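Before I ask anything, let me first share the structure, which is written out below as structure tokens.
Note that one protein chain of the assembly has been removed; the remaining protein chains are unaltered in position.
Then we have subunit A:
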Amino acid sequence: MAAAAAASIRERQTVALKRMLNFNVPHVKNSTGEPVWKVLIYDRFGQDIISPLLSVKELRDMGITLHLLLHSDRDPIPDVPAVYFVMPTEENIDRMCQDLRNQLYESYYLNFISAISRSKLEDIANAALAASAVTQVAKVFDQYLNFITLEDDMFVLCNQNKELVSYRAINRPDITDTEMETVMDTIVDSLFCFFVTLGAVPIIRCSRGTAAEMVAVKLDKKLRENLRDARNSLFTGDTLGAGQFSFQRPLLVLVDRNIDLATPLHHTWTYQALVHDVLDFHLNRVNLEESSGVENSPAGARPKRKNKKSYDLTPVDKFWQKHKGSPFPEVAESVQQELESYRAQEDEVKRLKSIMGLEGEDEGAISMLSDNTAKLTSAVSSLPELLEKKRLIDLHTNVATAVLEHIKARKLDVYFEYEEKIMSKTTLDKSLLDIISDPDAGTPEDKMRLFLIYYISAQQAPSEADLEQYKKALTDAGCNLNPLQYIKQWKAFAKMASAPASYGNTTTKPMGLLSRVMNTGSQFVMEGVKNLVLKQQNLPVTRILDNLMEMKSNPETDDYRYFDPKMLRGNDSSVPRNKNPFQEAIVFVVGGGNYIEYQNLVDYIKGKQGKHILYGCSELFNATQFIKQVKCTLLVS
């Protein structure tokens, strides 16, 4: 079935990694198999790819005793095969040759994250010869895994060298052609690896005149070349594996960040997006700083230390999977509910304990044992589950509390509501100037974000006098006005290129200040925080996808270019040959994306049966990081 074939990209990458770790042989679980052990060596790229997918325990299960960074001091460990997972860069190759010369391990399984060039391969061959270690190099593979999967249906290109492919890198005014070429090549290489892993050749559509178009042209060329090369094609049937081909080809929509600059600045209300916006969250790991409790430290004692805690938000965490897209009040309630049900189960176990205690004194209480042994067995065997549940509840309580603190301190709910109203062009009940001049609502950055969104979505630019007023208010509040300059430029450019993006109609209904959460006296005291309910709206990216996927006609997307790498002759027309709606689509944002867009796409596709969307971007940033980039972009020019 086509839907089953859209197997999660996370699964595919995990399977590929496991195969690689199993000496490039498909992994079969065998309960009485002999243990084999090996050492895993990776560079930082490899680390970023592996860490969201495999935990240390899973690595151990695959027989990995040690996992080390390539460029660290490594001691020789004889009689151990070593699996390398690195990018084929000069430094990495040099270090590998050094390892060969120093004879650190018994045998070497070299895996390159993206394809290695012939000349570099010869360098390794040279070193191997010099060290008389040619037979020790057991296998060499090109893995084509040069992308990072964060969710079942979301991926980013890279984490280590994001500055290379950042928004700023692509959009700065002083970029030279060669630099642009390099950036595009990096992006295309990763996208190519992505499609090799996915096992499908997409139909590509992109807007004209943007960086996305450049990427599309190059990607099309690369795919085409690979398909033509019958001997080495990566997309032939047998390499796809059994039962993994879909009847329909997926659609790849390449969009540029510049079509929608409001979304990266937007304040948000869903759990995952909030965590990304407000806390330190990347590669599925959130780092919290906790102050170590209320202690009256006597004079002269050490100052209070802040504990840093980090949590991994993984697919195993059922609560996270269920609620990462829910509005925050719902999350708070659910944590409460989970806590209550956990306490009930705990009490059940404790009750059994007391019954058992009684039984020892009362000889005639055999009847009490009636089915208590069975209960006890089930209680004992369910203890590990219970402990795991507790751990997750603690985790989410801490994370949600941290988020809540930010919301309360910065009045993020007010900002969110206001921005939603701005973006949907409903009437505003409070004037923008009031919010900006209000000293307790939000950091200067929040105010800047709000103002920029206002500026971006305004149909006509505000008058000079108004603008001056706003500028003064902003400066009083402590904002740096550089981003405004950039947005002005962008808006002028965008107006020339196409009609400004509109955000559709939406309303947010405040559900009143009293909520069930408050009534149950939970620790998530959300007084003063509005319990806002999100109504589904389509962000520009979602709208574009909708048009292209359902083959709707719309002036915005009608002149998008159309590429089909499988067709014999390069087709430059915009007329799609395929008239049927697509079942699978991949949206890729060149220049950076964020969780708000991702969540919007997920919500959009939930309503459609049997359709799947994957979301990718060249880098993932939250509003703070985006503003920083925009500030710098201006300074350079």
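The definition used in the following text is that a residue touches a chain if its C-beta (ideal position, glycine included) is under 8 Å from a C-beta of that chain, and two chains touch if they have at least 3 such contacts; residues count from 1.
We adopt the following convention: contacts and distances are computed from a predicted model.
Novice: Which listed name, "Trafficking protein particle complex subunit", "Pleckstrin homology domain-containing family J member 1", "Syntaxin-18" or "Proteasome subunit beta type-3-A", is the one UniProt assigns to the chain that has been left out?
Specialist: "Syntaxin-18"
Novice: Sort through A:83, A:196 or A:623 and give me the one touching the missing partner chain.
Specialist: Residue touching the chain left out of view: A:196.
Novice: For the chain not shown, which residue from A:24, A:55, A:89 or A:321 touches it across the whole complex?
Specialist: Touching the chain that is not displayed is residue A:24.
Novice: Per the definition of touch given earlier, which of A:14, A:111, A:284 or A:633 contacts the omitted chain?
Specialist: A:111
Novice: Of A:10, A:74, A:95 or A:205, which residue touches the hidden chain?
Specialist: A:74
Novice: Which subunit A residues touch the hidden chain?
Specialist: That gives, for subunit A, the contact residues 16, 19-20, 24, 31-32, 34-35, 37, 39, 60, 63, 65-66, 68, 74-75, 77-80, 103, 111, 115-116, 118, 121-122, 124-126, 128-130, 132-135, 137-144, 196-197, 199, 232, 234, 239-241, 369, 373-374, 376-377, 380-381.
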